[in-house]
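To keep things clear, I will list the structure first and then write my remarks on it.
As you look at this complex, bear in mind that one protein chain is not there, while each of the others sits in place.
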Amino acid sequence: MNMLNKLHAVLWSGLDGRITRGTRTLAKRVSRRGFVSRLGTLLVGTGALPLLPVVRDAAAATGIPEMGDPQSCDYWRYCAFGGNLCSCCGGTHTSCPPGTELSPVTWVGTCRNPADGKHYLISYNDCCGKEPCGRCYCHRTEGDKPIYYPSKSNNILWCFGTDSHAYHCTVALVLSETDSPG
Amino acid sequence: MNMLNKLHAVLWSGLDGRITRGTRTLAKRVSRRGFVSRLGTLLVGTGALPLLPVVRDAAAATGIPEMGDPQSCDYWRYCAFGGNLCSCCGGTHTSCPPGTELSPVTWVGTCRNPADGKHYLISYNDCCGKEPCGRCYCHRTEGDKPIYYPSKSNNILWCFGTDSHAYHCTVALVLSETDSPG
Amino acid sequence: MRTLFLRFPRQARRGLLAILTFLLSLHAAGSVAAELEPELGSVETMETPGAHWFMTIGFMGGGNIFDADSGEMKGRVRVSDYTSAVSLDRDRGMIYVPATFYSRGTYGERTDLLVFNDVENLDAVAEVEVPKKLAVVFHRAVINPIGERFIGLYNMTPAMSVSIVDVENRNFVGEISTAGCGFIYPLPGRRFMQICGDGTVQVIDLNEDGEESARRRSRAFFDIDEDPVFDLALAKKDGWVLVSFEGKVFEVTVDGRNIDVSRPWSLVTEEQAAEGWRVGGDQPFTYNDETRQLFALMHQGGPDTHEDPGTEVWAFNVDTQRRGYRFELEEPSGVIEVSRDADPLLYVGSGFPASVQVRRANTGRLLHVIPETGLTAGHIQAF
Partner (left out) sequence: MRTLFLRFPRQARRGLLAILTFLLSLHAAGSVAAELEPELGSVETMETPGAHWFMTIGFMGGGNIFDADSGEMKGRVRVSDYTSAVSLDRDRGMIYVPATFYSRGTYGERTDLLVFNDVENLDAVAEVEVPKKLAVVFHRAVINPIGERFIGLYNMTPAMSVSIVDVENRNFVGEISTAGCGFIYPLPGRRFMQICGDGTVQVIDLNEDGEESARRRSRAFFDIDEDPVFDLALAKKDGWVLVSFEGKVFEVTVDGRNIDVSRPWSLVTEEQAAEGWRVGGDQPFTYNDETRQLFALMHQGGPDTHEDPGTEVWAFNVDTQRRGYRFELEEPSGVIEVSRDADPLLYVGSGFPASVQVRRANTGRLLHVIPETGLTAGHIQAF
């Protein structure tokens, strides 16, 4: 059990048994190389787990088949995610929380949808202009590249082209189907 | 064992045995009613404990007899202290760290000096103009009064009369001998 | 190097698709079967906060708004490093935020403001500059409405005063010196109460222009050295409930020009007091005037432990002046708050990172725990 898992266990032990699922994502360090966390997103890993046993409706505007919980870091679209899940911050997996601004410039990942076995190109758009939401921190590095190759790097605050580059949270939009993991 | 003690134990267990002394001060909550902590001083309680077994020289300019470690929250002058000990932040118990400004307006406490058994009036001057130092958080409430009685309240950021009221840390100056605990 | 930036003008779907086509043509990672309409992001709006909504404010997470029924976060209102409370105006659809900014973060030029955030978009729509005197005390009662049109802001330099802002005309009205008395506890009409270091409370009336029109003091009913009242007062319809360090409960009722202070009763029996039981915490007690229930965080400790967190929650009825339930907390908590409606929820904050227990106030039963409400518990402000 690593340090963050221990921390988590101590902090929430006994309070609510349901809060223990998802702890494995805690092993993911606080990152964007620490920058998002630096600005306050260190409420590590497992995120604001659902309080109620409802399956959230993640039906995409695109009409592609969906399964999974957009408030969980395990959700398939988040395979190259880095930051706070907007779905825990007053937004959804495709919409920014009130009063923030959707960044028009993004990094991308290629994720496999378990519902149809196909791969999709995912755009990770930061929602900008407020301090970090601080909930449901999620950091996955599938296909992540170094910073000098920005389009595939989630270690950058992608608040470009917005009024403020303060980072709040991130959404995951399906752009297109793609044949292979890129 | 309360939560913060547990946290401390988990975080530092095994790293360095010497770091365990002083943990009882952890029971003191992160405060100035949370404000100092809000601004970043939540590196709870026990503080940056001395790394070396030296007895620090706390000889006062006043020439009064002294004993104790000014980097420890237990040090006698800190009986009504609230904030970060400047002695852990690049200053001493009587001097501000470089680049900060000594607040000319303070709250006071009356503390008993164990070296001579006498009581002294202590002025707690905040050092201002930088973000909280974040080390050696110390909160003691002996004689502490509510905020509407400011001169005896350590729940106020006492950065008045300084260029900036950003809180960095606090020193403890002996003002005078006094006959009884006030 | 293959650049792969997506640049799409906001809400300009056509632009996006054009760029997307370009992008996909560049995307060397595999051929693309692009039949799909690409998803466009959007930005949510927020409904008017319900009776079971609250905001957490503290170290990090400052301004996060939650619906205690669903457990979901609804949004975040921007606060400054020095903001310790906000004021919700349901009628105007505004959240007023007192804020202090420096041009260089912690230094440089200081600006003190009341920022108007519209509830729907949780965005700043106006700001009124106020004297650079906003108090830096972490306390709920640094901001409150006074009457229908004014907001009071508590100043401390360390001289104590109150700035008045007209939220209808969006301008600064003036400053009222309140030497020796602190905070803004609103009363019916254009009137507010303050607690004073000499053991009294003070009531100040504003005229319709927001200027002071009357001021008077109660009798002295506590001694600052012997047993001061906490600086946290609890709202009732025609006054405020005060609690002393030793657990004495005073009801202050303001009726016309009369300030009545009730004979105190005690939260602790003599036996409990002998066992060391006392109130304590950062936000140590709370009150619902609909059900006349008072909830206190209790711990066992000596004098000067008025900020120690509670190990138990005790629930009282202020009419019968008797305790209902008590329960033990898994972890000590310094923060308790209750919703203001007739079917109240009780919020207990603790932890690092912090979470908030949502309980049925009538019974104390735990309904659920909202995780990640902030890094430290900070304060909970019921809406």
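Just so it is clear, A, B and C label the chains in written order, and each chain counts residues from 1 on its own.
Note that a contact is a pair of C-beta atoms (placed from the backbone, for glycine too) under 8 Å apart; a residue touches a chain by one contact, two chains touch by 3 or more.
Please read these numbers as outputs of a predicted model, since none were measured by experiment.
Chemist: The chain left out here touches which displayed chains?
Modeler: Its contacts among the visible chains are A, B, C.
Chemist: Out of C:M55, C:V119, C:C196 or C:A354, which touches the unshown chain?
Modeler: C:C196
Chemist: Where the complex has a chain not shown, which of B:S72, B:T106, B:T141 or B:N154 is the residue touching it?
Modeler: B:T106
Chemist: Can you name the residues of subunit A that touch the chain not displayed here?
Modeler: Residues of subunit A in contact with the hidden chain: 2-4, 7, 27-35, 37-40, 42, 44, 105, 129-131, 139, 141-150, 155-160, 163-167.
Chemist: Considering the whole complex, not just the chains shown, which residues of subunit B touch the missing one?
Modeler: Given the touch definition above, subunit B has residues 11-12, 14-16, 19, 40, 42-44, 46-49, 51-52, 60-62, 64, 88-92, 94-102, 104-106, 108, 110, 119-121, 123, 125, 127, 130-136, 149-152, 161, 168, 171, 173-182 touching the missing chain.
Chemist: Quickly run down the residues of subunit C that touch the omitted chain.
Modeler: Subunit C touches the missing chain through residues 1-3, 5, 29, 78, 80-81, 99, 101, 103-107, 111, 115, 124, 158, 179-180, 196-198, 224.
The rule is short, and it goes like this: only the chains that are shown with their structure count from here on.
Chemist: Cα centroid separation between subunit B and subunit C, in whole Å?
Modeler: Between these chains, centre-to-centre, one finds 28 Å.
Chemist: What are the residue numbers in subunit A that touch two or more other chains?
Modeler: 11
Chemist: Enumerate the residues of subunit C that touch no fewer than two other chains.
Modeler: If we look for residues of subunit C contacting two or more partner chains, we find 62, 331, 351-352, 375.
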